[in-house]
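Now for chain A:
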Amino acid sequence: MQRKISPVAQKAVAHYIAESERLNQACDNESLKQIREQAQALLKQQGFPTQRDENWQYTRLTNFVQKHFEVKPASKITSEQLHKFMPDFAVTKVVFVDGWFNESLSDDLAALPKGVSFESLQDTFDIAGDTSALFSSESEITKEPFGVLNSLLLADGFYLQLSANAHLELPLFVLNIQTEGQHMSNLRNRIELADNAELTLIERYVTLETSTQDNDSMACTNVVTEVNLAKHTRFKQVVMQEQDDNAFYFNNQYIYQDDSSSCMSFYGSMGSQLSRHQNHIFMNGEHIESQQNSACLAKDKQTVDSRTDTQHNDVWGNSQQLHKYVLTDHAVGVFNGMIRVDQKAQKTDGQMDNKNLLLSDTAKMDTKPQLEIYADDVKCSHGSASGQIDKNQIFYLQARGIRRADAIKMITHAFLLEPVEVINNAAIRQWVTARLSAGLASVQKKVRE
Partner candidate 1 sequence: MLLKVENLQAEIDEKQILKGLNIEVKPGEVHAIMGPNGAGKSTLANVLSGRDDYEVTEGHVTFDGEDLLELDAEDRARKGLFLAFQYPVEIPGVSNKLFMQTALNAVREERGLPALDMFDFDEFAKAKIELLDMRADLLERSVNVGFSGGEKKRNDIFQMALLEPKLCILDETDSGLDIDALRVVANGVNALRSAERSFIVVTHYQRLLDYIKPDHVHVLYNGQIVKSGGFELVHELEENGYDEIIQQFENKNQ
Partner candidate 2 sequence: MANPAIITELQPQGIQESGQYQEIDDLLSKNQHYKEGFVTTTSVETFDKGINEEVVRAISAKKNEPEWMLDFRLKAFAHWKTLKEPHWAKAEYTPLDYQDYSYYSAPECGSCAGQCSTEGGTEDSIENEIDPEVAKAFAELGVPIAGDDANVAVDAIFDSISVSTTKREDLAELGIIFCSFSEAVQDYPEMVQKYIGTVVPYHDNYFAALNSAVASDGTFVYIPEGVHCPIDLSTYFRINEAKTGQFERTILIADKGSYVSYLEGCSAPVRDTYQLHAAVVEVIVHEDAEVKYSTVQNWYPGDDDCTGGILNFVTKRGLCEGKNSKLSWTQAETGSAITWKYPSCILKGDNAIGEFYSVALTNRRQQADTGTKMIHIGKNTRSTIISKGLSAGKSDNTYRGQVKILPSAEGARNFTQCDSMLIGDQCGAHTFPYIEVENPTAQIEHEATTSRIGEDQLFYCKQRGISEQDAISMIVNGFCKEVFSELPLEFAQEAEELLAISLEGSVG
């Protein structure tokens, strides 16, 4: 159906279609061109969502639509410049600069263990003639407006395959770094784990240099990741979004799980003026475990949006979620969770919890924890609570001699970090804790005043 699109949005649509056409002119992979063309048609039809769309009523795209991000070539940076973004434990490093894979800055990926194959998507497109198999969930992805935009500008990302029983000793650390203003880092990743394979993946999204307030330095990252988990696979993922406070961040993850697979996905969000991270989990087998946690921190006029759509499609599935938000200044927090239990999915256990702390008078939290249940022998619940720090808690700590400001700090800290406990690798957990603590410290300086 043709929608009414505002003149401002029309301009943005025209801009992105022109970008897409430009990419297509320089491309000889037919299946890739086709994907982009389909997306062009969809974008022309739909434009960008507005507040009238149920899924966007709390997440305003006004600023985004006014910007016209371009897909530019990557700028050159040195490994010294990267150093400060690396964790203090051993990892296998993969670097993307402005959305383009950088081989020289990454570890030697040819040396990965047997059964593990890593390719940049650009290489895959260049080598393989028919890449249509890579787009098996295209119809699902283009249901999301930023999925459409991702297909429209599709150019690079990674394609990671683990064969049966394979696993990586070290966590795979994917660093996504924005260096250019006005730029769109458009990433499409695909991960496939064959039976009994195991992977620990860390993704970090950063900006090379913190920008000043001017518009020219703003950049945007738009990611789509598809994860296919075969039987008995174990997938652990940590995503840290720490881009510059002017940036935009969109991420849609599609995770397909088969029998007895387990998936743990943690999202930590601190940066960007507008960030939206969305998990689409399809539990298409028996005895699947799925854990999704997030810790979101927002200040100034940031909008942080985290959402999950968990589809229980078979028996004995177990999904657990804990999402926590700390908001201050004029920040807006949005949580939207859906647990859908198919008629076939008896014995489902689905729990979703969302808790929010508002540290200022002007912060705002919008939350929608939803259940849609079609099977009768299930255990499902959701809970949501929003409010200030409990005065009694503060007083209790004060009564033990702790200064008020420290008491607030301690309580807030403990509140935000609870979802982190799900990360069972101690080194990774400590690293995430340190990142979030640093973020909190900068927020709390303001609160103390």
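Picked so that all candidates are chains of the complex that A comes from, given by their letters.
Simple rule for what comes next: a contact is a pair of C-beta atoms (placed from the backbone, for glycine too) under 8 Å apart; a residue touches a chain by one contact, two chains touch by 3 or more; residues count from 1.
Bear in mind the structure is a predicted one, so any value in this text is a computation, not a measurement.
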Numbered candidate touching chain A, per complex, among 1 or 2: 2
Touch list for chain A against partner candidate 2, complex: 54, 58, 343, 346, 356, 358-388
